[in-house]
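Apart from one protein chain that is not included, each protein chain of the complex appears where it belongs.
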Amino acid sequence: MNTTDIINIIGTAAFAISGYLVGFRKRLDILGVVIVALLTAVGGGMIRDVLVGQIPQVFTHNTALIVIFITLFTAWLLRLHTRQRRALATLFIVADAIGLAAFSITGAQVGLGLDLNVFGVITLGFVTAVGGGIVRDMLVNDVPIILRKDFYGSIAILIGAGLYLLDRLGWANAFTLNLLFGLGLATRLLVHRWGLGLPGFQNHGHGTDSNIPD
Amino acid sequence: MNTTDIINIIGTAAFAISGYLVGFRKRLDILGVVIVALLTAVGGGMIRDVLVGQIPQVFTHNTALIVIFITLFTAWLLRLHTRQRRALATLFIVADAIGLAAFSITGAQVGLGLDLNVFGVITLGFVTAVGGGIVRDMLVNDVPIILRKDFYGSIAILIGAGLYLLDRLGWANAFTLNLLFGLGLATRLLVHRWGLGLPGFQNHGHGTDSNIPD
Partner (left out) sequence: MNTTDIINIIGTAAFAISGYLVGFRKRLDILGVVIVALLTAVGGGMIRDVLVGQIPQVFTHNTALIVIFITLFTAWLLRLHTRQRRALATLFIVADAIGLAAFSITGAQVGLGLDLNVFGVITLGFVTAVGGGIVRDMLVNDVPIILRKDFYGSIAILIGAGLYLLDRLGWANAFTLNLLFGLGLATRLLVHRWGLGLPGFQNHGHGTDSNIPD
C-alpha cells in the first residue's frame, strides 16, 4: 500500500462521513443515509473514470466499498450524528476538506498516468474532488457547496496544477505528495475560518454560513 | 432472439409509448413527440454504455430505432393520445412500469457480462431503468418521476440485486429472468395502486397523484 492508496482511503472515509452527516441532517432513513454516503465517496471517482473512457474502479474493486461500510458502521457505533450542532459542523467541514485535498491529488495522478496535458490533469483532479460533494448536495436537494463557496473548486485546481508542476520537475514523491495534501487541507480550512471568497468574483459574504444550518 | 432481447424490445416499446404520451400531453409538435419518445426509450441505455466506456449500442445497432418507429406509428394509427384521460393515465403507468422492470434486468445483465461487483451490477441496472424516464421528464421540464416517487428507483435496485444473487447462485436462466421481470412489474404497479412511499423517507402523499395531470 503506497502513499496514493492511503490518501485515497482517507479521502473515501472522509467523504463517506460528510455524506453520513448530511443524510442524518436531512432525516433520511438508514438506506437513504447509506446511499448518500456511498455516492459522496465514490461519485467523483466515477465521473473521472467515465471522462477517460474507463470502467469505474468502484465497479470492479471492492476496497472503497469496504472502507465506506467500515466507516459508516464506526460512525454509527460512535453515534457521530448525535453530537451537538457545533461539533457536527466542525466535523463536516474537516471531513469535507480532507476529501477535497485527497481526491484532488489522486484524480490528478490518474491524469499524469495517462500522459494528459496540464488541462487534463487539472480537470481530472477537479472532478474527482468536487464530483462527490456535488452528487451529495444534489441527492438531498441542496445547492452544491461548490456553487456557494467560490474558493472551494480553486483549491482543487491549485492542487492539480501543483502536482503537474512537481511531475514535470521530477519532484513528485511521497514527501511532496503529503506536503501538497497538507497545504491543500490547510488552505481550505483557513479559507473557511476567514470566510474568504475569490477576490474579484461576486462574493455574497458566505464567511459566516454553516453547512449544518438549522 | 433470446429472452433478454425480447425483454429489451418490450422495454423499448413501452418507454417509447410513455414518451409519446408525455409529448402529446405537453402539446409538442410531431418532431418534438418523436424526439421525446426516442430519447425516453434509448436514454437510459446510452447512459449505461457511457458509464462503462462503450459506444452506445443505439449508435451502431438499428434494432431499437426500428422498434421505436414501429411503436410510434402504431400508437399514432391507434390514436392512443385521443383516449380519455383516465385510460391514458393507466396506459402511461403500465408502459412506464414495464420499461422500468425490463431495463433494470437488461442493464444489470450488461454489468454481469463485464464481471462487475454487486455495486456495478445494481448501478448499471438502475441507470438503464431510470435514465430514460429522467431524460423524458427533463425534456418537457417536469420534475423527474424518480424524485417524486421514492419507491420507483428502489424497484430498479431490488431487481439488480436479485439478478446479481441469481447469477452468483447459478440460478440465472430464462425462467428466473421472466419471474424477476414479472415480480418487478407487479411490485411497481401495486406500489402505485396503494400509493406507497419508502417507509421512513419524507413522504408527501404522492399516492393519489396522476402522471397525466390536467
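Labels A and B are assigned to the chains in the order they are written; within every chain, residues are numbered from 1.
As a convention for this text, a residue touches a chain if its C-beta (ideal position, glycine included) is under 8 Å from a C-beta of that chain, and two chains touch if they have at least 3 such contacts.
Worth saying up front: this structure is predicted, and the values here are computed from it rather than measured.
> Of the residues A:19, A:45, A:111 or A:160, I need the one that contacts the missing chain.
A:111
> Looking beyond the chains shown, say which of B:28, B:161 or B:183 touches the absent one.
Within the whole complex, the residue contacting the unshown chain is B:28.
> For chain B, which residues lie in contact with the unshown chain of the complex?
27-32, 38, 46, 49-50, 53-56, 58-62, 65
> Can you list, in ascending order, the chain A residues touching the missing chain?
Those residues of chain A that touch the unshown chain are 50-53, 111, 114-117, 119-120, 123, 198-202.
Here, only the chains that are shown with their structure count from here on.
> Any idea how many Å lie between the Cα centroids of chain A and chain B?
The mean C-alpha positions of chain A and chain B differ by 33 Å.
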